[in-house]
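A single protein chain has been omitted; all remaining protein chains appear in their positions.
Just so it is clear, A, B and C label the chains in written order, and each chain counts residues from 1 on its own.
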Amino acid sequence: MHNNNHQKGLVNLILLIQITIAVGLMLFGFIFQAEWAEKFMIGVGMIKPMHTQVDYYTYIKGIEYLLCFYYFLIFPVFFMFINNKKAAAKKPVRSLQMVTAIEVDKIKQ
Amino acid sequence: MKNKIINRRSFIKGGFGGTAATVLSLKSARAAGDFDHYPDSMGVIVDLNRCVGCRSCEAACNKEQGLPEPEKPFNDYSVFDAHESGGHGGAGRRTDETRYTVVNKYELPEIDHPLYRKSQCNHCLEPACLTSCFVNAYTKTPEGAVIYNADVCVGCRTCMIACPFYIPTFKYSSAFSPRIMKCIFCYDTRLKEGRPPACVEACPQEALTFGKRVDLLEIGRKRIRQNPGGYVNHIYGENEAGGTAWMYLSPVDFGEAGFDVHVPHEPVINFVRDFLSIVPMVLVIWPALFAGFHLLANRKEQNKHHHIDGGEE
Amino acid sequence: MKLFASEKQEIPISDHFKPDGSRWTLKEKLLLGLSFDDYRKQLVRNPLNWLILIIFAIGVPIIVERFVFGLGSVTHGSNDYPWGLFLAFGLFGMVPLSASGFMLGTTVELFGRKDFHPIERLALLNGLLGYFFAVIYLQVDLGMPWRLPYPMVVSLGPAAVLFLVAWHVATYLSVQIAEVLPSFFEWIGWLKGKRMIRSMVLCLTIAGIILSTLHQGALGALFTYPAGKLHPLWMSANFLWIQFLCSAVFGGLSMLIIVSTLSKWFLAWRCDNQFLDSLDKLTLGLAKGAAFAMITYLGIKFMAIAHDKEWVYLFTGWGQYYLLELTIGVVIPMMLFAFAVRNGNAQMARVAAFISVFGVLWNRINTALIGFNWHMYQEIPHWKEVAITITIFTLYLATYRFILYRLPILYAWKGEK
Partner (left out) sequence: MLITKKRGIVWVVAMGVVLLCSAAGRALDQSDAPESVTIGLLEELYEPVEFDHAGHTEMAECSDCHHHTAGTVTQRWNCKKCHTNPLEGDTVSCADCHSPNRFDSQYLATLDNPELYHVEKPGLKGAYHLNCVGCHQEQGGPTGCEDCHAMTEAGEQRFNAGRYSPAP
């Protein structure tokens, strides 16, 4: 392939996403089966009985802002990935007709 | 408290089956009225009919909290009559850095004796001071007190802005160790151990009745019912600012006895919730929106140069 | 300075090199290429400097008094009006007038309107200084100014609106420093630093929009806490934040028109031709933006009244005062801006800008002081409070002038960029 590097990058990214999902699922299953995890979460305040709306808001806003922080880390990376003109310049833009033609060719063969 | 943990436990045991139920219950918990508040929260109901203006509560508070010496003895009743010099707007006495509670006198034409009203922190169920504090210096304890931590306070005085009852006061006199001064329900010295605050204990007339907030509401309603001519049919603090731990009974309209009757019945946090929900939206939507605008607006130039602007691009 | 600039060719400095080919030293750059004696002479000759000196002579001791004897010694120490002039003018007034940074940053960098480039750096500097001095005002007002970073590191209260203000102003201040740094790097001649910042410019601009949207709004949302204390016409739980943001848009643009006008009047020796020649056209461009923001603002002002069904208040004395604020502060400058744009009359836009900036300040003071506690009484600030406010504002102007004299803000750097 003419842009080996780019392809490699893509494969790596897909791999990374898959690993993240797998680890996430494992963690999810693990946490929701384990008694200790619940105790831990109560201990650190993740599961806390909320008696007042004020406490509840303090808690949910804290989580929201933390998520926003991570979003700010992810978004620029995603933007650069999409908007990478070096990579895009090396690949011809393929229209639907072209893609279909290729597929049709394949089927014919 | 128990209930909720058990809910979670059954959710955990039930795995995904329980998820929907829990999510639903959490969702409904977002409505303002659905928070049960601390069930054993204590409170005080102040009966204006009983208060004789003896200022015993002021004296007891002063000693219990180690506040500075007053300008006049606590058995000097001339303080009721003289509008304080230098006071803003001549609005009568208010709590300040030297006193957590004050009693004011109201001469009203419709009753033959003067009416006295004690004021102090009302210890809201959804405290405005706590809502507005950006360093979490306030805590609502399960016992019902709203306490303050001077170690983290920055002195921004937003709590004073937010409090609908004008209660937190600032130690303006100090440059190096200023702090908020406010009634804490004698939390450290008494309430924590299940004892009533000093003012309640000092009150000879039992104008202050200490007890569980739920019981106090019952007592208040009973007094109104048994003496309908003696009270207006309203317990101030039952719903004001979302409900307060300190409540009042009065023989006259509360407005005449110096209460702010315009205090909204919703907790103060309800007024900022709209903005608070917009914040994460802006934080998440704006990056893509404006990056998109940029790409749309500069398409020509980018095609021309094929260069990489770097940074986000 | 005007005199020296007309006498000597190499002044004002706009290049790394003297006419004889040697490099200016940093000290020479700081002294504007003058000898120490000449520099002192031009300082003494300028009557404005004497005025500044008098203000400092009165104000600085009062500021010292505030930090030694506490806030109670310089303010009325009011428990009913915890926020006085420092915040009403300094924080709530200065911040909207500093919205120019994000407005012009967006225009030039994000929408690619390079024609606004001559004024972009002035807008960024105006933003940076406005925020910086808003923080100074805040520091004077805070009970424990040494605990300023507490909401970031020691104890976090994320449900509070002020938490957002603290975080956003802090991060936006950093963003603005980064945005102004390129002119500083050009001036000292460190081009690597400039390129580094340039590479992040889109990131910084978008961050600027996000942070500005939120903290301009958050300053408004702060006044939803005293929901029952603030006059209903000024208080709107749903609209107050967007009103503050929207008025910041025309406040910032108007402030930029004022600053550029003052630069043209008093610092013409420092401006380059590109700036001077394009200023009228750019002023009208800014005026157009401000006019649109103002009609939007009027719209949401009345929407807020409709939303809370407060029409009845308009027929009270407070209502007339409210309408007066809107008429003088918004309607009149909006019409002036509109006529200015239609007729290509930049002078009229400048007059409008002065009125509009006054209108924004008036609105903030009405919200924070006059409409606040409308049931009770009106607080009249202590004279020392006014003195400190004026002193810090003077310091702001002096710093502003100091930077404009030197950095390539009003002119393009002639040396390597």
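Observations on the model:
Note that in this section contacts are C-beta pairs under 8 Å (C-beta built on N, C-alpha and C of every residue); 3 or more make two chains touch, one makes a residue touch a chain.
Everything numeric in this text was worked out from a predicted model, so none of it was measured.
Considering the whole complex, the hidden chain is in touch with B.
Residue B:Ile219 is the one among B:Leu108, B:Ile219, B:Val252 or B:Leu295 that touches the chain missing from this view.
For chain B, the residues touching the chain absent from view are 50, 52, 54-56, 59-60, 62-63, 69-76, 113, 194-196, 200-206, 209-212, 215, 218-219, 222-223, 226.
Keep this in mind: only the chains that are shown with their structure count from here on.
Viewed as a network of touching protein chains, the structure reduces to a complete graph with every chain in contact with every other. The chain pair with the larger count of C-beta pairs in contact, out of B-C and A-C, is B-C. Remark: chain A and chain B have CA centroids separated by 42 Å (rounded to whole angstrom).
The distance from the centre of chain B to the centre of chain C, with each centre set as the mean of the Cα atoms, comes to 35 Å.
For this pair, chain A with chain C, the centres built from the Cα atoms lie 40 Å apart. Among the residues of chain C, those in touch with two or more other chains are 156-157, 159, 203.
Contact with two or more other chains is made by residues 131, 136, 269, 276, 279, 283, 287, 291, 311-313 of chain B. On the side of chain C, the complex with chain B involves touching residues 66-72, 75-83, 106, 110-112, 142-145, 147-148, 150-151, 154-157, 159-166, 198-206, 209-210, 213-214, 217-218, 221-222, 224-229, 237-238, 241, 375-377, 379. Taken in their complex, chain B has these residues touching chain A: 1, 4-5, 8-9, 12, 15, 29-30, 32, 35-38, 125-127, 130-131, 136, 140, 142, 242, 267, 269, 273, 276, 279-280, 283-284, 287-288, 291, 295, 302, 306, 308, 311-313.
Taken in their complex, chain A has these residues touching chain C: 54, 57-58, 61-62, 64-65, 76.
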